[in-house]
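The complex appears here without one of its protein chains, the remainder shown in place.
Chain nomenclature is as follows: A, B and C, assigned in order of appearance, with residue numbering initiated at 1 for each chain independently.
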Amino acid sequence: MKKPPARFKNVTSYRVIYGDTDQMGVVYYANYLRWFEKGRSEWLRQIGLPYGEIEQQGFHFPVAEVSCCYSHPARYDEVVKIETELAELGRASLTFNYRITRETDDVLLATGSTKHACIDHAGRVARIPKIFDDAIAAVGT
Amino acid sequence: MKKPPARFKNVTSYRVIYGDTDQMGVVYYANYLRWFEKGRSEWLRQIGLPYGEIEQQGFHFPVAEVSCCYSHPARYDEVVKIETELAELGRASLTFNYRITRETDDVLLATGSTKHACIDHAGRVARIPKIFDDAIAAVGT
Amino acid sequence: MKKPPARFKNVTSYRVIYGDTDQMGVVYYANYLRWFEKGRSEWLRQIGLPYGEIEQQGFHFPVAEVSCCYSHPARYDEVVKIETELAELGRASLTFNYRITRETDDVLLATGSTKHACIDHAGRVARIPKIFDDAIAAVGT
Partner (left out) sequence: MKKPPARFKNVTSYRVIYGDTDQMGVVYYANYLRWFEKGRSEWLRQIGLPYGEIEQQGFHFPVAEVSCCYSHPARYDEVVKIETELAELGRASLTFNYRITRETDDVLLATGSTKHACIDHAGRVARIPKIFDDAIAAVGT
């Protein structure tokens, strides 16, 4: 029943600030989830449907599950590349996959995924809105 | 015009986690502002008027100005003591002062203050609500 | 080869501040990972081996994997209960499980786990230090 996911991926980047690091001298593990958010936000913008517009239409995609595998630490002032793909599109849920690499040498830093529910303004589970399906179709996947 | 502020102070505490530190091995400077928020939140609870209640009554106290002086770095796993006082109470604004010390030996870590506007749900400047004045009066300052 | 994990659990709590929430009116998903850290930090303190001491002995437990399942949103000013258990203890790794509930009514907010590598100061994989095994043994699990 799950539709085949979109084939394209979004690529964006972020430069690590001091405030992202911890006393081990590397980026604190929770901050990778901020990068995932940036990734899916840019992915949505790329299909022409910024998340703010989805919210204006009365829908939210709250995170239901997240996982992250840390391969190599990110450090201060490094630029990380965030690659985002739609991994799965259900009736009332969607899953993104992420790949974080160091821009200078493509070393893999982390991989992860987030599964999102689709809910309406009242907080009830809702079918993925048609504007989303249309946007996906328009990018020709 | 400014009324004399309440005389009592709230004292609360917080234990530094890894996520609060940065690669210099000390708490990142922006995180002190989270402690200020915790301080004024507990101060409001102590006068019997949790901030959530103020919001339910249709008022918000957004921060208009903040300042912080850093005396000594806070470190991982230290317990910091947060002392909060109402420094000034205007018609449509209020100012809190904060003092952050290390609990084990009372070393001063930082001092600061936040000035807040009072606005209503529509975002217009509003007079400090009567429930606030009443709560202040009730604690006998 | 995996030893049976310790049977006891640590219970600690945290009150949500404004800075933890996002514009959906609930706690931002990355902040649960800060609570996991607080949980395992208190778990270690409870077995008599605060994490700072482990670091002084020349060992670190960086997070290798994290996962979190969000059941119900945490909101501003709620007190969340953080329960932490050691789920697995390997030769050079350990896994904690977490359960986040709302203190007032025990509603389940989230469950999660973190898998940690054990490394030495040079960043090499290292055997879990004896002080850790001893501390575990001492709490009689």
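As a convention for this text, a contact is a pair of C-beta atoms (placed from the backbone, for glycine too) under 8 Å apart; a residue touches a chain by one contact, two chains touch by 3 or more.
Treat the numbers as computed from the prediction; the structure is a model and nothing was measured.
The hidden chain makes contact, of the residues B:Lys9, B:Arg34, B:Arg75 or B:Arg99, with B:Arg34.
When the omitted chain is restored, the residue from C:Thr21, C:Asn97 or C:Ser113 that touches it is C:Thr21. When the missing chain is restored to the complex, the residue among B:Val11, B:Cys68 or B:Ala87 that touches it is B:Cys68. Touching residues on chain C toward the chain that is not drawn are 18-19, 21-26, 28, 30, 76. By the touch criterion stated above, the residues of chain B touching the omitted chain are 24, 26, 29-31, 33-34, 37, 60, 62-70, 73. Seen across the whole complex, the unshown chain contacts chain A at 15, 17-19, 33-34, 37-38, 41, 50-52, 76-77.
Convention: only the chains that are shown with their structure count from here on.
The angle needed to superpose chain A on chain C by their Cα atoms is 180 degrees, rounded to the nearest 5. Residues touching across the chain A and chain B pair largely coincide in numbering: over half of the numbers involved belong to both copies.
Centre to centre, using the average C-alpha position, chain B and chain C are separated by 29 Å. For the pair chain A and chain C, the distance between mean C-alpha positions equals 25 Å. The set of chain C residues touching two or more other chains comprises 33-34, 37.
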